[in-house]
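One protein chain is absent from this view; the other protein chains keep their places.
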Amino acid sequence: MTSRTRFSLVIAALAAVSVAVSAAMAATTASAPGVTANSITIGGTFPLTGAAALYGVIPKAENAYFQYVNAHGGVNGRKIIFKYYDDQYNPAMTVPLTHKLVEQDHVFADYGSLGTAPNLAIRGYLNKAGVPQVLVATGDSYWGAQYKAYPWTIGFQPDYPGESRVYGQFIRNKVPQAKIGVLMQDDSYGQNYYDGLIQGLGSAKSKIVDVEKYDATATDVSQQVVKLKAAGANVFALFALPTQTIDALVVATKIGWKPVTFINNVSASPLFMGLAQQSGANVQNDISATYLYDVWNNPSTSTAKSYKSIISQYDAGANPLDANVLYGVASAWTMVQALKNAGSTPTRAGLMNALTNLNTTNPFLYPGVKLKTTPTDRFPITQQILEQYKGTAWKPFGHIFANAK
Amino acid sequence: MVAVRPIHRPASVTGWIVPALLAACVIFLVVGSLESSLFAQQTVSGLANGGIYASLGVALVLIYRATQVINFSQGALATFSTYIAWQLISWGLGYWPAFLLTLVIAFVGGILVELVAIRPVERRGNVLSVVIASIGVLILVEGAVGWIWGNEVKFMPSAFPAREYHVGGVAFSMQDLGTIGVSIAAVVVLWAFFRFTKLGLAMRAAALRPEAARLAGIRVSWLLSLGWGLAAALGAVSGMLAAASPSVLLQPSMMDGILIYAFAAAVLGGLESPAGAVVGGLAIGALLNLMGSYVSWVTPQLLLPAAFVLMLIVLLVKPSGLFGRTRVRRV
Partner (left out) sequence: MRTRASQLCVVGVAAAIVALLPFGLSDYHRSTGADVAVFVMAILGLNIVTGYTGQISIGHGAFMAIGGYTTAILTHSHGWNDIATLPVALAIGFCAGVIVGVPALRFHGAYLALVTFAVALAVPQLAENYSHFTGGTEGLALPTQSGWWLYGVAWACAAVLYATTWVILRGRTGRAFRAVRDSEVAAVSSGVSLAVHKTLAFGVSAAFAAVAGSVYVLINNFVNPAVFGLQLSLYILIGAVVAGLGSLWGIVVGAAFVQLLPLGLSSGSIVSAEAVPVVFGAVVIAVMALIPRGSAEVLRAAVGLPVRARSSHTSTPPSLEVR
């Protein structure tokens, strides 16, 4: 054999191998990505380090629930593999990590990714690639409202304007002599709440005496709280992230100001309220809203017990009394339901179909709050109940109300 | 290095600018506070925040004086020390024993960091390599805090009782006053240490003229480690003060924002002057609160840029900081 012939044979062999490999790869990508005979792989991006890392408890809680489901038969016999990466709340990390999830890890769906800006950054890519972007962990209205342009995207939690609309209605009806002071984050997060408040107040919006804003990177809001007190407000609409919320509550008590206080749900976890109390804040009778199961006042029901045992078994380091942990489990339950209804061999279209035709009761949500969607109404949770802080826990009161769109 | 004899400008020409500026600021604050209790309240809370920036700033100055290095990891080391204090307290130790033990641990930790991460770089590298190594320490230590203790926020008790005093419509908490007091005390103690002790004198010599100090028998490299240890202990104090204040939660990233203003305070004050760092820190704290409160076109996002622009103006007039010594480079 001449060297030329040998050379040609080698090239031919290489070519054959490449063709075979590409064919094999193509074969695996033809069926629903991420789905095998005994597993479904999903993935998401979360801030596990950095300034927003306190939300890092959420994916761990979600993974705990998935492992619990896996230990009890999985989803129609398939185990859920949940890959989550740390994007540090920086969209420049969210994008490459999401590409990796889709193109290298071949996830079936992008599940539960956290943050408005990170999700906006990947929404176009995921929708173009036909990858479901589901149960995103942010309360912006985009996910439910812009479904025509982005049909593969759907949210989960009640949106922020809906929540603050209820606060506005409550103030209008129940606090006649209100002089309202608002502390809000100076960006779309705060604006969302503010808009809802105005809508809920209706004609009572003239009772707003002062609006103070803070920048998300500033941790001290004492300057704003002092001004709100000086403006004579007796109602305090506190639309801030956890750090600033705790600071505002402590400072308010310190300067001797005790208005009727509304705290947004995101920052109202009993964990944060406890921290505020330990630092000297008087948070008695403060008001917030919730949609999660009341595991704090019903610690011995079967739901509460099963929740706590799931956490202690599969996420031992987590604090089950942190509302963010319960949120994770509630979200994961919803995902498992949707996966079960996505077809005997799950398909992406099947998953979206399941998520846009929800009509069920999630045991980890407040009794009476339903998971309901239709193909044209894509807000899974639209009901909440008001709660008031008494002693060391939130106590729900009144009726469940709907955040009508 | 520029081979030029430094010329100190005669005191009569520029010596009066800084004291006059500071006196004007103090008068402004006092008069404003007497006029309006809102102004007074904003000033008090601002100064309290400033105290935290100041205490970390002094630690930065300490290391800069000794080694010409901006230690980017100062805040992260402070965070780590604070978590150690938290851990000791949660194991049952009382606050003050935990505090003191933490200072000792931080001191040892600072020396260790210098020996392991800084000295090997310094030996063969230059100042900028050491700065990069300090950034490496920052990344490592902040990551270690999250890795060991998790990212969930925790509660850190305060050294001071939660008592408030209301004077003329203004609320002073013991926390606020204590923070300012501790920062000033730290500077006084440091000043006394450098001025009156042999060790302090040796450290100053080692920082100014290392070769000459070696010739005089001073173990320069050992003193550098000592400097890092002292700075780490100071940083631990700063971290514990910060974590006790309501606006700072005990979480791994807690000192990131403070480091920014501590650095600004140190530079504004003149990087070689601990007193300058305290004045700078208090000034920045008060400035941020008052500007945010009274200057309406400064939106929350513009607050940091506006504060830095003002600092820049001060530095343009006095490029070596408020208390830095002006050195003229004759070119």
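When the chains are written out, they are named A and B in that same order, and each has its own residue count from 1.
By definition in this document, a residue touches a chain if its C-beta (ideal position, glycine included) is under 8 Å from a C-beta of that chain, and two chains touch if they have at least 3 such contacts.
Computed from a prediction, not measured in an experiment: that's the story for all the values here.
Considering the complete complex, the chain that is not shown touches A, B. Only one of A:78, A:123, A:229 or A:348 touches the chain withheld from this view, namely A:123.
The chain that is not drawn here is touched, among residues A:49, A:113, A:282 or A:331, by A:49.
For the options B:87, B:221 or B:320, the residue in contact with the chain missing from this view is B:320. Considering the complete assembly, subunit B touches the hidden chain via residues 1-4, 6, 64, 68-70, 72, 117, 120-121, 124-133, 135-144, 146-147, 150-151, 260, 263-264, 267, 271-272, 299, 301-305, 308, 311-312, 315-316, 319-321, 324, 327, 329, 331. If you put the missing chain back, the residues of subunit A touching it would be 48-49, 83-86, 89-93, 95-97, 99-100, 103-104, 116-117, 120-121, 123-125, 128, 187-189, 215-217.
To be clear about the criterion, only the chains that are shown with their structure count from here on.
One simple way to say how far apart two chains are is to compare their mean CA positions; for subunit A and subunit B this gives 38 Å.
Here subunit A touches subunit B in the complex through residues 48-51, 53-54, 56-57, 186, 213-215, 217-224, 226-227, 230, 242-244, 246-247, 250-251, 254-256, 271-272, 274-275, 278-281, 317, 319, 322, going by the rule given at the top. Touching subunit A in their complex are the following residues of subunit B: 38, 41-42, 45-46, 49, 143, 146, 150-153, 155, 157, 162, 164, 166, 171, 173, 246-249, 251-253, 256-257, 288-289, 292-293, 299-301, 303-304.
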